[in-house]
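Omission of a single protein chain aside, the complex is shown with its protein chains in their original locations.
Coming up: chain A.
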Amino acid sequence: MTAIAEPVVSDRTAALAERLRSAVGVERVLTDRTQVRTYECDGLANFKVTPAIVVLAESRQHVVDTVRLCAEAGVPFVARGSGTGLSGGALPSADGVLLVLSRLRKLFPVDADNRQVTVEPGVINLWVTRDAAPHDLAYAPDPSSQLVCSIGGNVAENAGGAHCLKYGFTVNHVLGAEVVLPDGEVVHLGGRAPEHPGYDLLGAFIGSEGTLGVATELTLRLIRVPEAVQTMLVGYSSVEDAAGTVSDIIAAGILPAAVEMMDALAIEAAEAAVSCGYPAGAVAVLVIELDGPQVEVEAQFKQVEEIARARNAFETRIAADDAERALMWKGRKSAFAAVGRISPSYFVQDGVIPRTKLPEVLAEMKRMADEKGLRVANVFHAGDGNLHPLVLFDDAVEGQAHEAEELAGDILELCVTSGGSITGEHGVGSEKRMKMAKQFTPEDLDTMQLLRCAFDPDGIANPGKVFPTPRLCGERPGVRKGEHPVQAAGLGEVF
């Protein structure tokens, strides 16, 4: 589906734009159609909504002023970082404000003894590790977009990455957040110390996809750079053998830093795009990385080689240096974009399955794709069962986009029925909110809404995301109402 909505310029938004100009400065408030159109989508480019107003915030005060004025006017706002999200989480509201945070990009000095650093939300993920490196420290979450994605966006989506198998997700690496609530109030959740008394609202905030407020400062935990890192690339003649290797590694009690898998079509695409030199004729490859103390990595690396051989690996390459390691990763990290070389269009999906179900789910996916006459390339974080099927299609062929979208949706449902999830790291956003009802009961979703209502009773922070049906919070806490008349009449949706 391609959704396009035009901005709704009303008296209300026009008046708000004036108030915003006097609060944050004329040059930071955009309403010109050609200018605001730049922000009509994030990384999920087939969903487009042009916002009525764009605010380019440069300070916490700009964020507070913008959010407070939106709250007073009852106008929705959507926070946006680098706009690399893949679920339409930063899709604007047509009648609302898009609050751009990418100019809030200050990094405070690294606190090496406490292994932490405080940054503003527009800071790019990779900059954190760059600043930490002189202290032999690093920021663990490493989404493939880390060259361009922002920490604020990572926090909103609870971003993962290849190395979260061992190190966990963004939520495991954020110690504190300064948050502007949807009424403009500023609160501090967590901090530089662990175990703050009270509810873990920081844990609930991270991954809430911009629906609970806007972070203006984040304190991140840094990890010590490991003594040794070893990476190997293994080629297989069957997907089953590759998947079996992953299971055997885990069963042997080894926790790799990363285990990534690509199938034949993904390999073909990566070769075409970046000439990464993956084993010729491989039906599947694994990129396996171990890190830790030297002796431990060496011993376990040998063990992994033996496991791979026992699973009929036909070629095993070990990265001799950082350059070779970088090439192995280049193929993997560029895979999404690379698929563009072998197909006019594609949908990226982000489902999760229990790791042990990998062979049967892959077989079923192939059957489903064959039935529709479509091709699916698979790139995934095999260690934690996070699949990224890329459904290839040609939008010049009538009806194929629709077929592909249907297949992508069916694949997600397959993930859920296999005991998994509709998203491992990309978030629900606009794209998958209807699928939430496949994974959760109405009671589950209502209970999550209680949290939303505590933070945002008027529902103005990133509305229309995450949940299948917007719900009103009610005057009295705890009272849950049914469908709102506006919504029932089909008027309450963005598209």
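Everything below uses one rule, namely that contacts are C-beta pairs under 8 Å (C-beta built on N, C-alpha and C of every residue); 3 or more make two chains touch, one makes a residue touch a chain; residues count from 1.
Heads up, the rule we're going with is that contacts and distances are computed from a predicted model.
Determine which name in "Putative DNA modification/repair radical SAM protein", "Peptide ABC transporter permease", "Glycolate oxidase FAD binding subunit" or "Acyl carrier protein" the UniProt entry assigns to the undisplayed chain of the complex.
The chain we cannot see is recorded in UniProt as "Glycolate oxidase FAD binding subunit".
Check each of A:192, A:341 or A:402 against the chain that is not shown and name the one that touches it.
If we include the chain that is not displayed, A:192 is the one touching it.
Touching the absent chain in the whole complex: find that residue among A:83, A:121, A:389 or A:420.
In the complete complex, the chain left out is touched by residue A:420.
In the whole complex, not just what's shown, which of A:136, A:306 or A:371 touches the removed chain?
Going through A:136, A:306 or A:371 one by one, A:136 is the residue touching the chain not shown.
Which residue, A:168, A:184, A:279 or A:340, contacts the hidden chain when the whole complex is considered?
Candidates A:168, A:184, A:279 or A:340; residue touching the omitted chain: A:168.
Return the single residue from A:66, A:145 or A:208 that touches the missing chain.
A:208
Suppose we count only contacts with the excluded chain; which residues of chain A make the list?
Residues of chain A in touch with the missing chain: 111-116, 136, 157-158, 160, 164, 168-169, 171-172, 181, 185-189, 191-201, 203-204, 206-208, 224-227, 247, 250-251, 253-255, 292-296, 299-300, 352-356, 381, 384-386, 419-428, 432, 436, 439-441, 443-448, 450-455, 466, 476-479.
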